[in-house]
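Of the protein chains in this complex, one is absent; all others appear in place.
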Amino acid sequence: MENKPWEAEGLTKSEYEMIVDILGRKPNRTELGMYGVMWSEHCSYKNSKAVLRNLPTEGECVLQGPGENAGVIDIGDNQAVSFKIESHNHPSAIEPYQGAATGVGGIIRDIFTMGARPIACLDSLRFGDLEDQHVQFLFEGVVSGISGYGNCIGVPTVGGEVHFSAAYQDNPLVNAMCIGLMEHEDLATGTAKGVGNPVMVVGATTGRDGIQGASFASDELTEESEEDRPAVQVGDPFMEKLLLEASLELIKTGALVGIQDMGAAGLTGSSCEMASRGGAGIELDVDLVPKRETGMNAYEVMLSESQERMLVVPKKGKEDLVKQIFDKWDLNAAVIGKVTDDGMMRILNKGEIVAEAPARSLADDAPEYERESKKPDYLEEAQSYDWSQLEEPQDYNQALLEVLSSPNIASKEWVYQQYDHMVQTNTVVLPGSDAAVLRVKGTEKGLAVATDCNGRYCYLDPETGGAIAVAEAARNVVCSGAEPLAITDGLNFGNPLKPEIFWQFEKCIEGIGEACLSLGTPVTGGNVSFYNESPEAAIYPTPIIGMVGLLEDIEQATTIDFKDEGDLILLLGETKDELGASEYLQALYGLETGQPPSLDLDLEKRVQEVCLEAIKAGVVKSAHDCADGGLVVALAESCISGDLGAKIELVSDLAPSSLLFSESQSRIVISVAEEDLAQVKKLAAAKDIPISELGRVTGNSLVVNDLVNLEVGELKKEWTESIPTLIEG
Amino acid sequence: MDWKVKIKVMLKKSILDPQGQAVEDGLEALGYNNVSEVKVGKHLELSIEDVATEEELEEQVEEMCERLLANPVIEDYTFQVEEMEG
Amino acid sequence: MDWKVKIKVMLKKSILDPQGQAVEDGLEALGYNNVSEVKVGKHLELSIEDVATEEELEEQVEEMCERLLANPVIEDYTFQVEEMEG
Partner (left out) sequence: MKFGVVTFPGSNCDQDCYHVAAEVLNKPTDMVWHKDKQDLSEYDCLILPGGFSYGDYLRTGAIARFSPIMESVIEYAEAGGLVIGICNGFQILLEAGLLPGAMKVNDSLKFVCDYTKLEVVNDDTPFTNRCNSGDILEIPVAHGEGNYHIDEEGLAELIANQQIVVRYLSEEENPNGSVDNIAGICNQERNVFGLMPHPERCSESILGNGSTDGYQIFASIVEYLSKRGEECGE
């Protein structure tokens, strides 16, 4: 340690030398600690920045792109939406309840820091095999952590996804997304400027929790991680609720220059990022920071990741106003320093300088690496896997029940029943549909939100998998009646220093970029989480897409359930022989291999347009995106949710397994009244997309050719009881 | 032999205890200004049958705490055992 | 004088304890078949300053329990006090 001081802070020798160069001397321990967290992967994106530049970030609706605490898009009427996704994978692997809870707290803070009132959260989760006891422990802990935090703070958790695969066995993924609503003029930024303006810390007191959390999140999980105990933070959603109200009240006064939450890298991260954005410097005294524990040194205060704190820079003379508002909400607010004009972060302790470094060098000048990339060996063999050699099932009823009860397909009610998904009384479409829909009170508008990613596809074809994640998220939003506007991406990958992993990363980003361009949905922000590996292997590449869409008329919100006996069931798009990487192969044969379905982005766009036009024309009674599990699963879900049967005749020369379970993209199942058929066909013809009549809503069984004939009650039982049974036995 | 076991589970010292803080504020609001350092944890009581020696018993209780009753990542536990009169 | 106080709050005997039941089931699922009568309650620890006698202190603690720390409709409490070394 004496001779390699950089190692303790997770830096390399050459990074250490850069720091010596910048400072013109050796850094002291506090300075080194600050560089350590700021130059960690988590804060600096040093291994991903170059690749992320390829993503399209511009669009008509974008008011704030990547770079701030969260993106912001315009939704008309002087209103804007701020949204972002963030991962909390490593903390959740060690302490699932608190890890997930503080993940939710962190992303909610990002949103109200922008001046937006958080109106909904979503959670995208990945776990190992649910039959494993440790996986159950993680799953239950994570879900109750999300529930514990989100419910208490009063932000509804309205959607998300959960997938299970051995690839996530020791490295679960916990990504939380939050969206918030604001008026344009309330848009706040994390900027410090104006020489002499005070710098204040508000909210919770500072303790020793989570020190080195940021560099920790950038390490691979090892056996010793379980020993890294102080790195676990405990969240206090009650405190954050007060902080939320006080911050929004403060932003409304117009007294602020800038505001930034303290997330990873705590006081260090928030202060030097604010200074760097404003082209200013900050001088602060750690002695003035309200503390929870005694005897904390400068290093500890600067690196603490205590939750529920913010850094604010009010205009000079507004200190008392800030204190008054925070006092109303029973919260601390303390002046700890001021904005300077020399671009330096100057840390004092009782007036004595203990650290000094250029703010910009900490926040923005981390080295950027272009990592080596290499196509992995497993791909060719996996992609050429020939599923047609598998025997067709004896009994398609049985096959359907097996797919429906796979925890990936089965109802996630066990999860979202633990989330308050109705608080704030905006939830128009409840969890369990393709996307959640929220009304915007006082307007006719609505917002649709969904998260999507199929990690198995991304593993087996990263570029297509990345594009499909965007396409499916957009499709889910469209099925709910909304126009897709923009995305946030939660990019979860293994160790980027491994060329095969970096290749997966590059390819996924390529696919995401293409799909975003084609569908007109720019990226407004996101999160990169690398080093998601356990001793055995890396996780599947899992770039989770969080999509926000706008409904001009909330009355057009559409759900997946069949509505009326006699309605016609139509398929937009076309089923192809695409069983590779499917849930069918996984559920029946335990296979996670093969070439994932192809994606024609141009067709995808047209299918989505036709669906949305038909919804806007008021002729669509139900719409459901046809994805994991294939056509028959989509039909079964619409039957189950609507408590109605369907009689389906499929005409095709595909093998029955493909006909039922192929996961071809760009397909949507809709139901319409008989008299509206012609109109929908006209819309489809105008955009030149395939459309077929599948059958009718009728009776109380799902009947497909002579292959499937099952009562809806039985389907429902299998689908809803699968996850609770696996967990509770 | 049958035993009565009492287990105390508290958050580790360095870990934030929001509940303790809230209770402290609540007591203060009631006018108890001389109260500080409030910590809130769990107290468990249970009976265990058919364990021959105190040593064996302690081993079982410790194991139960590690596996289920406490979360060793953020909590510490202590326990007392007592033989029950048959 | 300064004091350390430990308070135990448990559901009354006659009242079904869902948490205790769940813990008992959890322990059984882990293979501990010799455990029964599991009860889960709260353990609070706090410091109290400037109370002259143990009697006075007990009075204050009892009052705090009755008013806030326990709900007498469903819970019982007991406590221990200990003088702190100055």
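Letters are used for the chains, namely A, B and C, taken in the order the chains are written, and counting of residues starts over at 1 for each.
Just so it is clear, a residue touches a chain if its C-beta (ideal position, glycine included) is under 8 Å from a C-beta of that chain, and two chains touch if they have at least 3 such contacts.
This structure is a prediction, so every number in the text was calculated from the model and none was measured.
Taking every chain of the complex into account, the omitted one touches A, B, C.
Only one residue from A:K49, A:K193 or A:K241 touches the chain missing from this view: A:K241. In the complete complex, the residue from A:V20, A:I353 or A:M422 that touches the missing chain is A:M422. Which of A:Q79, A:S144 or A:N709 touches the hidden chain is settled by the complete complex: it is A:S144.
Contact between chain C and the unshown chain involves residues 11, 14-15, 18-19, 22, 42, 67-69, 71, 73-74.
For chain B, the list of residues touching the undisplayed chain reads 18-19, 22-23, 25-26, 29-30, 40. Panel shows chain A; residues 144, 147-148, 151-154, 236-239, 241-242, 329-330, 416-428, 430, 439, 441, 554-555 of it touch the chain omitted from the view.
Simple rule for what comes next: only the chains that are shown with their structure count from here on.
Put simply, the C-alpha centre of chain A and that of chain B have 37 angstrom between them. In terms of their C-alpha centroids, the spacing between chain A and chain C amounts to 42 Å. Annotation for chain C: no residues touch 2 or more other chains.
Annotation for chain A: no residues touch two or more other chains. In the complex of the two chains, the chain C residues touching chain B come out as 8-10, 20, 23-24, 26-27, 30, 32, 34-51, 60, 64, 67-69.
On the chain B side of its complex with chain A, the touching residues are 11-12, 14-18, 21-22, 25, 71, 73-74. On the chain A side of its complex with chain B, the touching residues are 94-95, 97-98, 204, 207-209, 226, 229-230, 232-234, 236, 238-239, 292-293, 306-307, 330.
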